[in-house]
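Data first, discussion second: the structure below is written as structure tokens.
Only a single protein chain was left out; the remaining protein chains are all shown in position.
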Amino acid sequence: MSEPLIFEKSDPGCHGANLPRCDVPYTDPSVLLGADNLRPDLPLPEVSELEVVRHFTRLSQRNYAIDTGFYPLGSCTMKYNPKVNERTAGLPGFAALHPLQPEETAQGALAVLYELQKMLAEVCGMEATTLQPAAGAHGELLAMMMIKAYHADRGEAHRDIVLIPDSAHGTNPASAARCGFKVRSIPSNAQGRTDLQALAAALDNNVAALMLTNPNTVGLFESDIVQICRMVHEAGGLVYCDGANMNAMLGITRPGDMGFDVMHFNLHKTFSTPHGGGGPGCGAVSVQPCLEPYLPVPIVEKVETREQPGARYRFNCDRPRSIGKIHSFYGAFLIAVRAYTYIRSLGPEGLREAGENAVINANYIRARLADAFEVAYGNQPCMHEVVLSAVRQKQQSGVRALDISKRLMDYGFHPPTNYFPLIVPEALMIEPTETESKQTLDAFIEAMISIAREAQENPEVVKAAPHRTVVSRLDETAAVKNLDLRYTAVCEA
Amino acid sequence: MSEPLIFEKSDPGCHGANLPRCDVPYTDPSVLLGADNLRPDLPLPEVSELEVVRHFTRLSQRNYAIDTGFYPLGSCTMKYNPKVNERTAGLPGFAALHPLQPEETAQGALAVLYELQKMLAEVCGMEATTLQPAAGAHGELLAMMMIKAYHADRGEAHRDIVLIPDSAHGTNPASAARCGFKVRSIPSNAQGRTDLQALAAALDNNVAALMLTNPNTVGLFESDIVQICRMVHEAGGLVYCDGANMNAMLGITRPGDMGFDVMHFNLHKTFSTPHGGGGPGCGAVSVQPCLEPYLPVPIVEKVETREQPGARYRFNCDRPRSIGKIHSFYGAFLIAVRAYTYIRSLGPEGLREAGENAVINANYIRARLADAFEVAYGNQPCMHEVVLSAVRQKQQSGVRALDISKRLMDYGFHPPTNYFPLIVPEALMIEPTETESKQTLDAFIEAMISIAREAQENPEVVKAAPHRTVVSRLDETAAVKNLDLRYTAVCEA
Amino acid sequence: MSSYVSNTEADRAEMLAAIGVRSLEDLLTPIPESIRLKRDLNLPAALDEAAVIRHLQSLAAQNADLESHRCFLGAGIYDHFRPSVVAYLAGRGEFSTAYTPYQPELSQGMLQAIYEYQTLICALTGMEISNASMYDGASGLAEAALMAASITERGQVVVSQAVHPHYRQVIATYLNSTGYQMVEAPAGGGVSSLEALRAAVGDQTACVIVQHPNFFGCLEDVAACVEIAHRAGALAVACVDPIALGLLKPPGEYDVDIVVGEGQSLGNAMAFGGPLLGFFACKQKFIRSFPGRIVGATVDRQGRRGYTMTLRTREQDIRREKATSNICTNEALLALAATIYLCEMGKAGMRQVADLCLQKAHYAQRRLLELPGVSAPFGSVPFFKEFVVRLPVAPETVNRRLLPHKIVGGLPLGPYYPELADGMLLCVTETKTKEDVDRLVDAVAASLAEPETAKAF
Partner (left out) sequence: MSSYVSNTEADRAEMLAAIGVRSLEDLLTPIPESIRLKRDLNLPAALDEAAVIRHLQSLAAQNADLESHRCFLGAGIYDHFRPSVVAYLAGRGEFSTAYTPYQPELSQGMLQAIYEYQTLICALTGMEISNASMYDGASGLAEAALMAASITERGQVVVSQAVHPHYRQVIATYLNSTGYQMVEAPAGGGVSSLEALRAAVGDQTACVIVQHPNFFGCLEDVAACVEIAHRAGALAVACVDPIALGLLKPPGEYDVDIVVGEGQSLGNAMAFGGPLLGFFACKQKFIRSFPGRIVGATVDRQGRRGYTMTLRTREQDIRREKATSNICTNEALLALAATIYLCEMGKAGMRQVADLCLQKAHYAQRRLLELPGVSAPFGSVPFFKEFVVRLPVAPETVNRRLLPHKIVGGLPLGPYYPELADGMLLCVTETKTKEDVDRLVDAVAASLAEPETAKAF
């Protein structure tokens, strides 16, 4: 059953919220603000609270989520989002706190920020961390800013090129460009990894940095990473790690030990904070000592003085080489609370177990689906995700990766990531995460095999999929052609 | 898509909860408890927390509720259950409180109980209230116990008959019988109300009480109620009000003023506490002074002494004529918190508005459906609910009330109550409540009219309904014949 | 307007017109003038949502809750840890705002959950059938007594005095009003006296009721009690702690006929004593006398598995005065929470919780018994998570002195057992750390050392 827009349920005069009356002497707003400054109308919906509850409850039921089923969306690390995180993040002592309160009234909040900064630095083997970036791409942008400032400080402001493998996520080139860098693409080699020769050829004294995802977006570990970092460093550049795939490495290996100078985490991937149907996230950035001075302000510090024993936490804004600020306040604090809760729940062993099981689960899918589909770059051990290709299906019966994805919905699964990385034709990028059971993986594998069979025997059913969703395949071309970005009846009412 | 039983997902060795380790010296349980006292196995499911979350999230989506749609289940007052009630009932100061704490550590909880007792007495116009009954039927039973004790105290223990109209809810006779009374049924008259002559004929000095629902289960106000109460009183009996339909009378009229001696409320109907898919509830009982000494212990009292100014609340167990206890502690405290929140949110005006709108909504449905269906006992003004009959449909095409109910599901609505009251053939008992909008009522009315049309033009589609639910019509006869009351594989494992 | 009403004045006018009346008054004519309320109800004025929250917060703040205090009370209501998933899942509106699942096609979620609940209760207790829940442990036990009376057609119920005093009160209240008789069999040394039970039973005995672990936390000789009951042709009824069943032999293995208990511990809040969850299980052969709702599996028209309430002919809405019980609304949402809890715990978790309770309670008892003047009245009788100590200072006084330490002490037993006026019943669950117990012991030691003031005792 479809759900009307809330505007279509509006009934003039109806209202939801139960608001207080005015308990102070009343003055007409036109007197206080000037009649000219007031709006004549306010075209908002008018519904009762029950209608609000029903509308959004019904909408929620029209949304697939980790809580409703397997969500192997590659590169997104859709692992279980523990409910205990929601409980701790909901504590009034965290949620009902103003960012400009005197520091002495927010020591518990500062402690969470400080400890999480430290923990993330340990997880990636770097020196210092900022929690200010609101998402991974925000972290990338911040890193680019810091790298720019670093080179400028060294009198090398001419370094205006950022190298990025062709397999990289779109945010990498976009972030670099957003910061005024020119982007140069580095091809991948036949093993699905950075082509060292191409890299060497691209390296010169105009290169500011290399942005590299490790494990890369094909789910493969960059085995030459130590050498890659050395090469870039020798050319005077810095190396950025896109840490979206950190889940594969937890407790196993650390970007800082590989030679990376700076990286971003996606707390909303690796550290189990819910992605919220698009956000919020936290793109914490860790750096080696060379970039530490450039971190945005404020940084949270711990002080223990002889006069005042016992730790005290404080904000430090007095950092002359800082690139400045990239967020209104300190970043997504409640996401930090969740990630902190997660790390405290797992401890060092639990984190390593998470990483290990993520790898086993991905390889299990790879092994079991290697017959039915092409595995990108050959059937070699992958890390936390595996990229399949539907080239064979496309060739044989015109069934594309998108069709297979839509058909998976009919089997009750969320599809993998499609058409990314760009270097794999008809890509189906599958990231199961460690929190899924073998039972679930087996069911998914059987669905995939069954769809592969359908693609041969009955391709039309696959191409016309999905058949069992609340809407069938949506016309995305029409959406662009006949732009309809808001319900217009309401505003013109 | 169907959802397997949680047992079918069990994987030996798997676990959900993250429990503490033992931090005190450990002694083997067989030493502490004796090996003979220990169980060899514990056949419980073994699943991860993610599986738990997914399983019950999916189950929840297989359940219709007020939050998902219109639920006009007659006699059940399925009004909006405000979310603010959940917020207040969830406060640790209420939810994480032990009932045997010293009174001085629970004054806020006692205050809620005391004030709610008083408020309910005011709403129904009686003297005193107990919140101990866990549900309406529990309240009925309590009332029967008190009435028995009352007559015994007056040397009239021989009064062993309880009169109950044939329209009454099944709990009324069951409660009376449970308390050792004989039940005598009083027929309804042609206006759908208590037949005064039949009542007069039944009244003698063996009658302990009359149990009457007002408005009655046909949704009609017992207009002769003052006279009815007088008649019973003159015969030495007491009059009990089944207050399940109190929503119709809020702020408009009060059972205590009509002559009733005792009544139960269903806080889980009238006072907006969620019914929980079957419970919990609270069947608070209010009494006139004559029954006050018999109330169960403890009763919450307010004391203000000259030495200790400021109100103090306490439990009083020292009530020699009390019938005793019917609940482990004080009843459903958190339901009391919700009802208290609701009454404080509405105030006197809000309660009256609720009652008035409940009546308007029911009459609107009656008026609009009076052509398509028979209205039980003629098309006269009803109170908060209207009882239709599908006799015409049954006669014309064999479509029964149950079929119409199942077909309503295909239109997205929860059916009305079926086959109750028993005196109306093919009853469809519709209680819209005040929180539903005209828009919703209109949609429901159109569905009913459309089904009436289908019953004529295409009766098979109605008889085979529902067609759009997660399961089609269930075989209830088979359920009785092939009793399957638990998943046996698990216990015998 | 704060009545959550969805209709506007305009809607109302339209509706009255459609009804064919001029005003609401015309609809209220069946209510005689004489009984119309001609004033507003005398209730406090409406509060806006923020104000009502503030008001309730201020009341809640007057209570010493588990966030501010460590609580060592048990006696039927227990502070067990509630994993975060339980409240979240059971609090979903699709479950909480549904009615009793009269229409199974729209209620498969709750019905399947209750079917799972019945299965889990059977697994825990070792019984063959479970109902969908009763109001609470006490009234459940009273229903068991009435059920036994109806099965055996006998009128006397024997209850051990080691059964929770409130439960005995509730059984007595239920039986009093029906003409049945309750006989209490004295306990001694912390357990039911088998002699006393033997002496109490006779050919009118419908059932023998014991609690295991009993009110004092001690294990009973269940096998012996069952034998006493069965020898007399009576049924054996056991009241059990579901958490203890993580370790203890299930009552089914002792041939108990009816098993009842309080399910609050299974993921539900202490909630100042309510709402509670009575679980109720018995042998298959008693099914026709079984009270309460039951869910069964069946099939739909396409042969797919589905669930529905079944055996409805036992119930009040069909059988009326002949019903096996008057229960209608039960405690479904708490049963759901218990189901979620048991799944989240699983086999290993339930064993672990029970074992932690056992270990910590014994540690606490050992530590308390080291204090001068503190003694164990029941010697070395095995106990689970609760135990009694005799104190050299009145237990009420000790409790008062514990409060400033942010500790809610145990239950003074004097009001229930005059011979144990110096006794305190303490409960230690898995929620208490060693540090908590050590703090309790230190605070009790300090309380005992404090000189008696005029006010004390």
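The chains carry the letters A, B and C, assigned in the order they are written, with residues numbered from 1 in each.
The working rule: contacts are C-beta pairs under 8 Å (C-beta built on N, C-alpha and C of every residue); 3 or more make two chains touch, one makes a residue touch a chain.
All figures in this text were calculated on a predicted structure; none of them were measured in a lab.
Interchain touches from the omitted chain, evaluated on the whole complex, reach A, B, C. Only one of the listed residues, C:Q57, C:T152, C:Q181 or C:S289, touches the absent chain: C:Q57. Of the candidate positions A:I186, A:I299 or A:V359, contact with the unshown chain belongs to A:V359. For chain C, the residues touching the chain absent from view are 49-51, 53, 57, 67, 81, 83-84, 88, 92-93, 430-431, 433. Not every partner is drawn; the one left out touches chain B at residues 11-15, 17-21, 47-51, 53, 57, 82-84, 86-87.
Criterion: only the chains that are shown with their structure count from here on.
Here the CA centre of chain A is 46 Å from the CA centre of chain C.
With each centre defined as the average position of its C-alpha atoms, the distance from chain A to chain B rounds to 47 Å.
With touch defined as above, residues shared between interfaces to two or more other chains in chain B number as follows: 14, 18, 49, 53, 57-58, 61, 66-68, 80, 82, 345, 435-438. Under the contact definition stated at the top, the residues of chain C that touch 2 or more other chains are 1-2, 4-7, 11, 49, 83, 85, 88, 93-94.
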